[in-house]
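Let's turn to subunit A:
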Amino acid sequence: MELITNFLSGSVQIEAYLGLSLIMFFAGIYGFLSRKSLLMILISIELMLNAADINFVVFNRYLYPGHLEGFYFTLFTIAIAACETAVAIAIIINIYRNLNSVEVGNLDEMKE
Partner candidate 1 sequence: MNFLSLFVLIPALMMMGLFLSNSRKQLLFFMTAGASLLMIFSTVLTYMYFTERAAGNAATMLFTADTVWYSAFNIHYSVGVDGISVAMLILTSIIVFTGVFASWKIDPLPKEFFLWFCLLSSGVYGFFISTDLFTMFMYYEIALIPMYLLIGIWGTGKKEYAAMKLTLMLMGGSALLLVGILGIYYASGATTMNILEIAKLHIPIEMQYYFFPLTFTGFGVLGAMFPFHTWSPDGHASAPTAVSMLHAGVLMKLGGYGCFRVAMYLMPQAAHELAWIFLILTGISVVYGAFSAIHQTDLKYINAYSSVSHCGLVLFAILMMNETSATGAILQMLSHGLTTALFFALIGMIYGRTHTRLITEMGGLMKVLPFLGVCFVIAGLGSLGLPSLSGFVAEMTIFVGSFQHTDLFHRVLTVLACSSIVITAVYILRMVGKFLLGKIQDPHHEHLTDATWFERISVVTLIFFMFALGSAPFWITNMIHESVLPVIGQLVK
Partner candidate 2 sequence: MAEQIIFYILAAIIAVFSILAVTSKRIIRSATYLLFVLLATAGLYLLLGYNYLFAVQVAVYAGGVMVLFIFAILLTNRPGADVKSELAVRRVVAGITALAGVAFCAHIIYYNVNKVMVTVAQSELTPQQIGHTMLGTDKYQYLMPFEAISILLLACIIGAIMIARKR
């Protein structure tokens, strides 16, 4: 019990945040690599972006509390992520219309 309270005393260590974002990021990577659906890939990308966001914010808060670079970076990333999602989903829907599928394996037409 004491061990637990000791562990929980003070504020959260930076490693904990980093570890958390690490898990999130590689979960994204796993999804990106393993799933075939374009939507799933998009979801994985969102996960990775979020993980990166968390890192920015955490570094900003813990290492340079007086500045706002990380904060803004995250803010802009969120905005860009929103744009990206919008465009990506538009493309996906278009692909679905043309190919009747959203599987990434079918999308090598451009290579020829």
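If you want to know what made the cut, all candidates are chains of the complex that A comes from, given by their letters.
The rule we apply is simple: a contact is a pair of C-beta atoms (placed from the backbone, for glycine too) under 8 Å apart; a residue touches a chain by one contact, two chains touch by 3 or more; residues count from 1.
Quick caveat, the model's predicted, so the values are computed rather than measured.
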Complex member touching subunit A, one of 1 or 2: 2
Contacting residues of subunit A [partner candidate 2, same complex]: 5, 7-20, 22-31, 33-37, 39-40, 42-44, 46-47, 50, 53-54, 57-58, 61-63, 65, 67-69, 71-72, 74-76, 78-87, 89-94, 96, 102
